[in-house]
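The structure under discussion is supplied below as structure tokens; questions concerning it will follow.
The other protein chains are all here in position, but one chain of the complex has been omitted.
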Amino acid sequence: MLTSKWVQLAVLAVLIAALPLLFPSGYYYRIGALIFVNALAVTGLVILVGWAGQISLGHAGFAGIGAYACALAPEHLGLHPVVAIVLGMVISAGLAALIGKPILRLKGYYLGVATLGFGILVTMVLTNERIWTGGPDGMSVAKLGLRELLRDMGVRVSGGVFWYWACGIVLLIGAWLALNLYNSATGRALRALHGSEVAASTIGIDVPRLKLQAFVISAVYASVAGSLLALQNGFITPDVAGFMHSIEIVTMAVLGGVGSVVGAILGAVILTLLPQVLTVFAEYEQLVLGAVMILVMIFLPRGLLPSIAARLKRKP
Amino acid sequence: MKTTMTLTGLTLALLASTAHAELRLGASLSATGPAAFLGDPEAKTLEMLVEELNANGGINGEDVVLTLYDDGGDPNKARTFATRLIEDDGVVAIIGGSTTGTTMAIADLADGEGIPFISLAGAVSIIDPVREFVFKTPHTDRMACEKIFTDMQAQGTTVIGMISGTDGFGASMQAQCKDVAGDYDITIAADETYGPGDADMTPQLTNIANTDGIQAVLNPGFGQGPAVVTRNYAQLGIDLPLYQSHGVASNGFIELAGADAAEGVRLPGTALLIADILPDDDPQKEVATTYKAAFEEQAGQPVSTFGGYAHDAFALMVDAMTRAGSDDPQDIRDALEATSGLIGTTGTYTFSETDHLGLDLSAFRMLEIVDGGWSAID
Amino acid sequence: MTLLHIEGLGINFGGLKAVDNVSFAAAAGQVTSVIGPNGAGKTTLFNMISGVYTPGSGRVALDGDNVTGIHPSQLARRGLSRTFQNLQIFQDMSVLDNALAGFHLSERGSVWGDMLSLPAARRRARDARDGAMKLLKRVRLDDLASEVAGNLSYGQLKRLEIARALGVGPRVLLLDEPAAGCNAVETEEIDTLIAELAASGIAVLLVEHDMKLVMRISHHVVVLDHGQMIAEGDPESVSQNPEVIKAYLGTEAVDNVAG
Partner (left out) sequence: MDSLLQFLFSGLTVGAVYALVALGFTIIYNASDVVNFAQGEFVMLGGMITVFAHEAGIPLPLAALLAVVLTAAIGVALNKLAIEPARGAPVVSIIIITIGASIFIRGASQLIFDKQLHRLPSFSGDAPIRIGGATILPQSLWVIGGALIVFVALWLFFTRTLTGKAVLATANNRLAAQLVGINTRAIMTLSFALSAAIGALAGVLATPITLVSYDVGVALALKGFAAAMLGGMGNPKGALVGGLLLGLFEALTAGYLSSQYKEAVAFIVILAVLFAMPQGLFGAKSTERV
């Protein structure tokens, strides 16, 4: 570990709290909130991909479940959105446990295509069951109600500001849970089975069970991220579960450094900001985005944070 | 370090955009991505028209500054760009939302922040229920269905088959058509779909052709799907009238489907497609031919209905801003709602407190492809 | 007291009998060595005993219970752990984390406890850490505890694997060539370590090419050749067995036997 858990959390907390001092307009709160939501999903992937060494190309599927739980449950079941978030977590966890059991036996690209298939199935259901989901045009999401509650208590915040803080706090909790996990029996076992499944099993690690736990945990992270996105956007379409979104969060994780939570957050920061910055390139945007991804991976092949850390270490 | 650099970059961009006092207009369009079909001509149209307007002295002497973002068809991005337009770029009005999904993501925000917003997407739900600040230019999907069914009814058709794209456009129109079919005594006996990237629809068309009693086939969709459907239709030798939607109303469609396969296909279109053959006394003749000529000259590609939506949105906005005589969003909105008899490429717009679309079926024209070109049949 | 019973164990790889009908027993507090020329099937035998391969025939009994074909993680729970001929170190983890991983069975609780860092989980983690540090001291790796395992020398990694295997608290310990690639000093350290482990009551099962080491510390020796067991007995009798000498003839090991 680079630094202890509390140092990492403290740096993160200070950054989240201090950055708004530099914000010139409400738009930056929106970007901040998006970064936090992405970082949350990516943190889940760090546990699955970075520690347990299992690939997923369909994790946006769980984000989709979380998002649509927040859209559907309040409308059809009359549940409060907060309860809907929890419902989304439960459904995602249950589904992850159900499909994880058979597909986690697969390795490498075969696991990749299986998870890809899962993501596509979720997208197809969301797209085709238009009576429920509004189809490809999407559907509205009920308001969380917390902001209104605050207003009644005399605290007035704009939507952007509210979601900045809400997502920031959820990310801090998510990072705290993940960092706890890293240095626990479970986290160590996950990293161990990544190193050698055979050796891990000979010291008593139940490899399939732990892989499944990592899969379920990362699914829940993605689900919460999806819920937060849906609630702050107030509107949701099946894109949230789509293949491109899955690839996006994997890319964030790898770009930042898939082994560490802070690296993953860094990856989310960069890939969320980049498209906003690249708008100055207008039609060259895609070109530059592709080139940046290639260059980072060539010059910092282990991801931004680990590669930079290794360089600093080499030059004392 | 990277973060601070990018933040500085954003701040600089912000400073640059607030340095002048002009009329700032924002747009978020799907210039790339799966809906680039819609967004690309829309973006090109807006850029062309703004340039043209400023060259002619702008609005009440003020230049219009267009800030245009490409949301790639992703509603989440559209919402972010809308936030950026309102909060950071300080625009007084927004055009955009090429798709219903991106429109809905923007509409909520624009309405909440009190920024007039004209959408270029089809769904009824955008303007029904009416939201104070949200308007739109294209005909609704439901109106397209009604136009087609009216023509079918005139032909004595009562039983049809449908094959729809599962993209937003196709799925939305599929649902609307099923909804209103009963009003025209039309039964949908076969209801098939295809994915946006599919290359062969013969299985679906075979099933439709093998369904008893079908008298015509309707294909709501846009992009490559309808071209493939039309070609497969000819390949299978299905001898029933084929109706396409306004989603394919461009010359590109005839080229992609092949003139032979497309022969006889009917669809509801706008004056734009038949600008050249409109009678001289047609009220839309002038606006349609002018835009068509300018666009094809500038963009080097055939004009499409979608570019026309952007043209009309811009015309509405300019008209409202001129009448409002201020850059206050509320004034612009009020002027927009007071629009009356504005002639666009899509139709003649008259907004009211209860109608933020302002078009009726009369602007829709039933077109038929004859000898590789368009001809009006009513 | 015999802890591990092997009866008629065998496995085929594509028609080839890699191990055929091997039977022997290993007692608590004793070092039982399996020797034989390269390709005799020693590692394959270990893989079957430790559950990595499922045996084609025969039976493995641990403490009287049939454990044939049981998954390695189940065997670890019953007190059997091992090291590997080709190192299976968790390269990206620290030395301490490698050793701590060995304590998985005693440290693990619920995932909830781990994620929320509940007091019980923290207590177990502290205990495991103390145990791991003790083991690292024992294999003289304690000052490298925070080093990334990938940076260690071969000999150090061999010792780290032993420490990790000991974390399980095994009653039966399988060591696959623990002294391979080690210099004389390191070999002697391992020698002492194995003797201590046996003395503490563990049944040690050893595969080793260093015949001096084998002859010095083994209580019981099993000889394999081409998958068959050709001899068994105390080191003295085995080293004089004509079958054994014949099997080793022409191999570099013959010198070791003679010496």
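Read from first to last, the chains carry the letters A, B and C; within each, the first residue is number 1.
Quick note on the criterion: contacts are C-beta pairs under 8 Å (C-beta built on N, C-alpha and C of every residue); 3 or more make two chains touch, one makes a residue touch a chain.
In this text the structure is predicted, and so the values were computed from the model without any measurement.
Of the listed residues C:L9, C:V52, C:V172 or C:V244, the one in contact with the hidden chain in the full complex is C:V52. When the missing chain is restored to the complex, the residue among A:G78, A:P102 or A:G154 that touches it is A:P102.
Screening B:V159, B:L236 or B:A294 for touch with the missing chain picks out B:L236. Residue in contact with the omitted chain (choice from A:A93, A:L116, A:V170 or A:I249): A:L116. Against the chain not shown here, chain A presents residues 49, 55, 102-103, 105-107, 109-110, 112-114, 116-117, 120-121, 124-125, 128, 197-199, 243-244, 247, 250-251, 254-255, 258, 283-294, 297-298, 301-303. Although one chain is not drawn, its touching partners on chain B can still be listed: residues 31-34, 36-37, 40, 166, 192-200, 202-204, 206-207, 209-210, 223-224, 227-228, 231, 234-237, 252, 255-256, 258, 260-261, 301.
We take it that only the chains that are shown with their structure count from here on.
Taken together, the touching pairs link the chains end to end in a line with two free ends. Nearest to the common centre of all protein CA atoms is the CA centroid of chain A. A straight line joining the Cα centres of chain A and chain C is 41 Å long.
One finds 72 Å separating the Cα centroids of chain B and chain C. Not a single residue in chain A touches at least two other chains. Every residue of chain A that touches chain B in the complex is listed here, in rising order: 22, 24-28, 30-31, 34, 127-128, 130, 135-138, 140, 159-160, 229, 233-237, 239-240, 269-270, 273-277, 279-280, 282-283, 285-286. On the side of chain B, the complex with chain A involves touching residues 2-3, 6-7, 9-11, 13-14, 31-32, 69-70, 73-77, 79-80, 83-84, 86-88, 99-101, 104-105, 108, 112, 123, 125, 166-168, 171-172, 175, 193.
By the touch rule above, chain C contacts chain A in their complex via residues 50-52, 71-73, 75-77, 81-82, 84, 88-93, 97, 100-105, 107-109, 111, 113-117, 121, 124-125, 128, 164-165, 167-168.
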